[in-house]
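A single protein chain has been omitted from the complex, and every remaining protein chain is retained in its original position.
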Amino acid sequence: SHANCAAEKTLTEGTLTIATGNPAYYPWVMNDAPESGEGFEAAVAYAIAGKMGFDADAVTWVRTSFDEAIQPGPKNFDFNMQQYSITPERDEMVDFSLPYYTSAMAVLTTQSVVEAGATATIESLKGLKWGAVATTTALPILNNVIQPESDALLYNDNADVNAAIMAGQIDAALYDLPTALYLSAVVVDGGALLGQFPADQSQTPDQFGLLMENGNPLKECVDAAISELTESGELAAIEAQWLAEATGVPVVE
Amino acid sequence: MSDTAQQTGLAGASPAKPTRREIYEASVRRRSNRIALFSTLSVIVAIVLLIPLAPGWEAVQRSFFNGRVFAATFPGLAEAFLLNVMIFAWSAPLIALTGLAIALCRDARAPALFPLRMFGVAYTDIFRGLPVVLVIYIVGFGIPGLGLPRPWNSPYIWGTLALVLVYSAYVAEVIRSGIDSIHQSQRSAAASLGLSDGDTMRFVVLPQAIRNVVPANMNLFIALQKDVALLSFIGPVEIFRQAGVYKSLYANFTPYVGAALIFLALTVPATRYADYLMNKQNKQRS
Amino acid sequence: MSDTAQQTGLAGASPAKPTRREIYEASVRRRSNRIALFSTLSVIVAIVLLIPLAPGWEAVQRSFFNGRVFAATFPGLAEAFLLNVMIFAWSAPLIALTGLAIALCRDARAPALFPLRMFGVAYTDIFRGLPVVLVIYIVGFGIPGLGLPRPWNSPYIWGTLALVLVYSAYVAEVIRSGIDSIHQSQRSAAASLGLSDGDTMRFVVLPQAIRNVVPANMNLFIALQKDVALLSFIGPVEIFRQAGVYKSLYANFTPYVGAALIFLALTVPATRYADYLMNKQNKQRS
Amino acid sequence: MNAKLSLRGVRKRFGDLEVCKGIDLDVAEGEMVCLIGSSGSGKSTLLRCMNLLEPIDDGEIWLDGVDIAEPGLDPQPIRQRIGIVFQSYNLFPHMSAVENVMLAPRRTKGLSRADLMPRISQLFEKFGLADRMQHFPDQLSGGQQQRVAIIRALAMEPEMMLFDEITSALDPELVGEVLDVLRELRQQGMTMVLATHEMGFARELADKVCFLDAGMILEQAPAEQLFSAPKEERTKAFLARVL
Partner (left out) sequence: MNAKLSLRGVRKRFGDLEVCKGIDLDVAEGEMVCLIGSSGSGKSTLLRCMNLLEPIDDGEIWLDGVDIAEPGLDPQPIRQRIGIVFQSYNLFPHMSAVENVMLAPRRTKGLSRADLMPRISQLFEKFGLADRMQHFPDQLSGGQQQRVAIIRALAMEPEMMLFDEITSALDPELVGEVLDVLRELRQQGMTMVLATHEMGFARELADKVCFLDAGMILEQAPAEQLFSAPKEERTKAFLARVL
């Protein structure tokens, strides 16, 4: 039944074209190779495709930047999947699917900042020097929840934020929890996670959705597939497989 | 004078009566005004009517010329532009001074100053040869990594340094060309009065050289004002970055158009003025 | 000639015997060479010895001057630089032609061509007034949105267009100043032979004007080669973006240093040559 | 009206300055007319008006019975019929001598280089420049440049020629070679108008000499008569100064 839903609605008949980032980051896509189906978003993508009636070999991947994804006009993908947060403002320009993941936000910092006395309290966080990737929704959370004393510095991508942390230009950066876990463990020397803002305690939780061209007829098919995956518990299983349980990270008070 | 007027009168063409060329030219002028008006209008009408017919015009309009987004973001952009102005304001004098110092290095003649001269050459060659954005990345993330404590590792300091390095190389070249353009006889005259080399440079050569290169330097400083936007890549939230933030917030490119308008409001008059100075100078020269 | 040589001989100072100035200058030269050598060496030694003593030097060296990363990434960077060269290669002629066309628009004198003249003025003012990176964003993401089908929405096409828009505005101004610099008497001479305005421009004015502005245009094209790097912001993986990808991959800034070296290898000789042409021209003028 | 070129009441002003104040002048076929007068009297301007380089404000200019001063007339074909050579040669510096000469005939008459070559090398030969055809202007002396400028004008086969103080920018020893060219043209019966301050030359060759003063032709007469018995006080004063 779902297979019929997508008929004549995809970019290329019989094929589902999915976009992700360049590069795509761990743990969302392992080894920058979404075709393997390894990594949370890659696995979710193939699960959704399956529900919509596409075999694994009927899925093609393309790469886009954030700007290319929101650029007006016809897209070169059916949907785009790279941790796009759903916001009402963005929703006016593009279409989002139902959320496939609700993320906690986490504070990435370094051991030396922790040793200098930073703690997981809003009071303590306010005094830090903050940075973030300019195109993420970390920025509104930073400004609305933490309200730091000095203006945050903003960067193009994760790599530049990490460079700034390592150069000591910023104390801390706000990421979604899975990304922050990966960065603190692997990329940032002496990296540490200071605390997290759990999604269930937030009034405006950070929810990831698939991004589509405004008015894309495929949306209902995608939504149907996602709600089916959610209800059946398949989505939770994929999450448990690829995204580590972040039990050790204290909740920010 | 009255003599002339009389002769003119005698020859039959009083100033009041239009000559046949005047009559012809008046008719030409009327016709060409009509043509100019008509052709201008038709071009404008074509633009206004045809562009909206393009298939994606509505989408582009919503993404690029979105009134609601414009109104919501413009004040924030203008505020962010203050940071551009401030970075410009503290960079410009540093650039002028550094550029002057480098120009003097390259002009140093004593053999003991050979390393200074070589330094000047290497400096201008290297920093004129690199893309600004590359220098900003390398200096802005590299030097702070030397382990400087806050506030000495601020991206404002090192981003500014990157701009100073690049632009002072250009300014140095321009000043040096100004120094070279001062005729040897001016140095001779100063030397013959018993002035030292330093005094000759300071009181005789430099004032003239710098006056000669004002227009060229003005163009450089306009370019600087635009390149301040590149500092955003290492952190500072100036207008270009702010536009990017709004872009991702609204998933809309209108903020970039707003930023463009703000830039134009500043750079167009400045460029015009620099062109005017440049033209004046070229005229004087020939 | 032989007369002169004889007189010299008679006066007692044969060319073989050094004069007292020659003796003095030889000793000065020896001493200054020693000083120059010594001061150069001490500066170099100071740099080599002192910088590594800075607290973070090792970290910086590891992040910026990492031999292993350099060796691993340099070939990839050089390959990506081919894309810069290609974008440059197809942009440059387009820029030259567009710049020429705009310069001629601004020089149009017939009143019916008033919109053309205004268009030329607006074009140069707007595109010289905007940061290149802003134009690249607006054009590179905007026009494809007008609903163009692939391959007509390629970032290569529209990124190139952005570069052409900005640089042709500068080139047009330079060419126009070249046209203005041709003396009115040359146009008079051509007109007196019965040549049309078009032929006068094409055969008499333009060849001289363009020859005069070669050095200025060369500097613009060097700047263009550097600004090609900004196209990376809309997608093309040229050297700067490739360096960024390596940076993310290795969490290391050495690839940027590699990219800088590649740029310098190209732009330093080119800038030197442009300076040389510019100086030669200035000398001829005065 | 049997004059080749007739000026009637020609007036020309630059802004507030009236430079030609009603000039009447006839140049007959094959005649050589010399304009003399002090600096600023309007000689150059008058010549430039004659071949329409400057549009006149009022008056008529008849060439072979056609009023070429008619506003709105296309000046190009007229200019091709009347050659002019300037004081400052104005060769095109980026072209060799022969290219300077060939440009206008090639573009306006549609002739090829090969068509033109025989006649043009003949001209170069006649004026003693056969070995200089491939030289660029800055490789030529002032006198040679001026002769190339004359050849360039003659290559258009004009019906008449205007010369504006063509020797005054030359060193004295180079003047002779250029005046020889004019003698040669005179012999061939070219119609010529010549602004000059070489009074000896005007006296030797001119059929008619006009004395310009402050934009008016104050006196015109056959050369011998004007130089030996000028009527006007101002002419006398001017000749006293320059002779």
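All chains are identified by letter, namely A, B, C and D, in their written order; residue positions are counted from 1 within each chain.
The rule is simple: a contact is a pair of C-beta atoms (placed from the backbone, for glycine too) under 8 Å apart; a residue touches a chain by one contact, two chains touch by 3 or more.
What you see is a predicted model; the values in this text were computed from it and never measured.
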Quick one: which shown chains sit in contact with the chain that's not drawn? B, C
Missing-chain contact, candidates B:S39, B:S181 or B:Q208, resolves to B:Q208
Residue among B:L97, B:A110, B:L193 or B:A265 touching the omitted chain: B:L193
Please identify, in ascending order, the residues of chain B that touch the omitted chain? 185-186, 188-196, 199, 203-204, 207-208, 211
Provide the residue numbers of chain C that touch the chain removed from this figure. 4, 7-8, 11-13, 19-25, 28
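Everything that follows uses one rule, which is that only the chains that are shown with their structure count from here on.
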Distance-maximising chain from chain A - centres being C-alpha averages: D
Just give me the whole-number Å value for how far the CA centre of chain A lies from that of chain B. 41
Chain centre separation in whole Å, for chain D relative to chain B (CA means): 48
Which residues of chain C are in contact with two or more other chains? 63, 137, 141-142, 145-148, 253
Chain D touches at least 2 other chains through residues none
Using the contact definition from the top, classify how the chains connect: line, ring, star, complete or other. other
